[in-house]
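Report on the structure given below.
Missing here: one protein chain of the complex. Every other protein chain is in place.
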Amino acid sequence: MVYLDHAAASPVDPRVLAFCSRYLAGDYGNPSALYSLGLSARQALEEARERVAALIHAESPKSIVFTGSATESNNLAIRGTALRNRKEGTHLIVSAIEHISVMNPMKDLQKAGFDLTVAPVDGEGVIDAAFLEEAVSAETTLVSINVANDEIGTVEPVREISRIVHEQGRYLHMNATAAAGRVPIDVVRDGIDLLTLSSNDLGGPRGAAALYIAPGVRIASVMPGGGQERGLRSGTENLFAIAGMGEAARYAGAEMAEEMAREQAIRDALVREVLTIDESYLTGHPTDRLPNHASFRFSRIEGESILLNLDTLFGIQVATGSACSSRTLEPSHVLLAIGLAHEEAHGSVVMSLGRQNTQADVPVVADAMARTVERLRSISPL
Amino acid sequence: MVYLDHAAASPVDPRVLAFCSRYLAGDYGNPSALYSLGLSARQALEEARERVAALIHAESPKSIVFTGSATESNNLAIRGTALRNRKEGTHLIVSAIEHISVMNPMKDLQKAGFDLTVAPVDGEGVIDAAFLEEAVSAETTLVSINVANDEIGTVEPVREISRIVHEQGRYLHMNATAAAGRVPIDVVRDGIDLLTLSSNDLGGPRGAAALYIAPGVRIASVMPGGGQERGLRSGTENLFAIAGMGEAARYAGAEMAEEMAREQAIRDALVREVLTIDESYLTGHPTDRLPNHASFRFSRIEGESILLNLDTLFGIQVATGSACSSRTLEPSHVLLAIGLAHEEAHGSVVMSLGRQNTQADVPVVADAMARTVERLRSISPL
């Protein structure tokens, strides 16, 4: 098996699992409980907070709120900020290539009376800075743009975006689900007000994610209840997942440079090999992209059938933004946003690497890819 | 250690852990992925759904939506139902002893223009049926009442409540977080429209909970995103926790009668022994109560100091509804709702049993409790 869909789901790092498993059956105390089992749980919770804060160079662990998923962090950031600051403005901006868990809360707010501007990107997925500069006004309370895109790998010019947003607008939220642990992020230096991070993308368990909230940023709670996490995310803390996220963040910080250089070398070899296939193209930015990320399109064939062929015949797992593979039978909005025609978007293949991949995977995947394309083209009428 | 706070946090059943651990590092596929690793993940997800549905005798697994926590299930049930059915009525009813994750979304809706009626309970925590009958009208779209209360153990007359609600009102939501796996629940027979269940309370991992939604009940999504779980709960499924919840539900169904008889025998002995202490009283209903649940109050002393004393000197973990132990320094609203004065609520102690408890715990806890009360009363000015 060569697993190349780490953007969709990643195995938990065995070192992380060894660290956090104790919170399942042994140290199972509720961090709000006053007895010793609860206090040690609270300590573990705060330690995890420090570790996540350190990964993104937050000024203080207090800036980190743990949630249950990246979707929830994005919802909290977007709905919480828009609703809390409504009196100061009702204009929101989002890029055209945001994840659906950013897009949909934005569209919901639009239905509830907010103005929403969708900022275009260029053919390589880079935000249109001039458009953004025009669009941001004193009415703009929130701009949400991903640090890097999970479908095309493009890394956005974070500091330029931050500068533009803060010239007139209020808060910048960035979804770093795909980027954290892969490219350096410094929320203070980069001027980010809200940042979404997910545990599983760092090699931690599902069930935890974080939202960084810069000091002074005012946001509303969107899930009322017991008032945990400074009142912003109610519910008994999932310590197993949170402690795991903390440990994964620690490894991510300590090993990012080395591990990403390793994955990038594999990725570069993979791209080189795959692009030898006839009528194959890289999607997204050729250089400003996640080091673990390769995305392609192949003319005249369709992504779901590529995916199935690779899985069934070669034991290789990849993703696709093809219309056929989506719930709505629409091509990925990201691929359309970078200017692909429907039929071009059809042939999309996304590969996201992780710790388990090695250079040995390159010839295997390249060969399988070539055979798959050949086989499917031989069936294609185009 | 004698752990008696299973309502706050429970260890994961080792059999459950053995079953679901594979979804962390081995079978980590995303249930939405089209390749085989994703398909087997989806199968595991649907199997978990069947198991949870079976525990509460739902007509179909399709009625089960997985969420991330009981807090989230309660929010989805309450906000989702109220908002979606707003045109048909804006009157909501809640009992005075609901969990804060039910109470707070209700209060939020009240601020947003809904009418909220808080239905009182009697001195033993049983809902005032006559009041409820008066309160429910054709304007009432949602009534939320717990199956059983986690602080005083009282089990509500579910079928009577259902009958009253459905005479004129629309939907009945019941929070079964504390009750599921402890008292039989049959959503069809009992006439429940929405039911909250939590994984950890069944012996599964944190990070999963469920909302049962009866066929035909219309509710809105409250966390937009990728559209998983029939569009009602977006976000990549936490398969480890969900599969664990399913397995825990299976054991809960198969072993409830036997295990609850066992825990009830321990509980009964514990109550008998503890009530030999001077000026000690049971709170909640003497017989219509959760079989694993004992709750007391002791005059002239305070709960936090009881808790610390039991933990530090005797290694026994309990909970309290005392004002001193709460964030707001208010006594538990549940204890006030059953008519206790502030100073009476002060001396509250809650014990919730689990699989790990045995009859051998009874003399240990009873003796520790007696010594603790004696010591603290010797310090008390009252």
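The first chain written gets the first letter, and so on, giving A and B; residue counts start at 1 in each chain.
Simple rule for what comes next: contacts are C-beta pairs under 8 Å (C-beta built on N, C-alpha and C of every residue); 3 or more make two chains touch, one makes a residue touch a chain.
Definition applied: contacts and distances are computed from a predicted model.
Note on the omitted subunit: UniProt lists it as "Fe-S cluster assembly scaffold protein NifU", one of the names in "NADH-ubiquinone oxidoreductase", "Fe-S cluster assembly scaffold protein NifU", "BioY protein" or "Succinate dehydrogenase and fumarate reductase iron-sulfur protein". Within the full complex, the residue among A:Gly191, A:Gly231 or A:Gly339 touching the omitted chain is A:Gly231. For the chain missing from the display, the contacting residue among B:Glu229, B:Glu302 or B:Asp361 is B:Glu302, taking the whole complex into account. On the side of subunit B, the interface with the absent chain consists of residues 300-302, 304-305, 308-309, 312-313, 322-325, 327, 329, 331, 342-343, 346, 378-382, using the contact rule stated above.
Keep in mind that, in the parts below, only the chains that are shown with their structure count from here on.
Residues of subunit A that touch subunit B in their complex: 1, 3, 5, 8-12, 14, 17, 24-26, 28-30, 32-38, 41, 68-72, 74-75, 100-101, 104-105, 107-108, 200, 205-208, 223-227, 234-236, 238-241, 304, 307-308, 310-312, 317-319, 325, 327.
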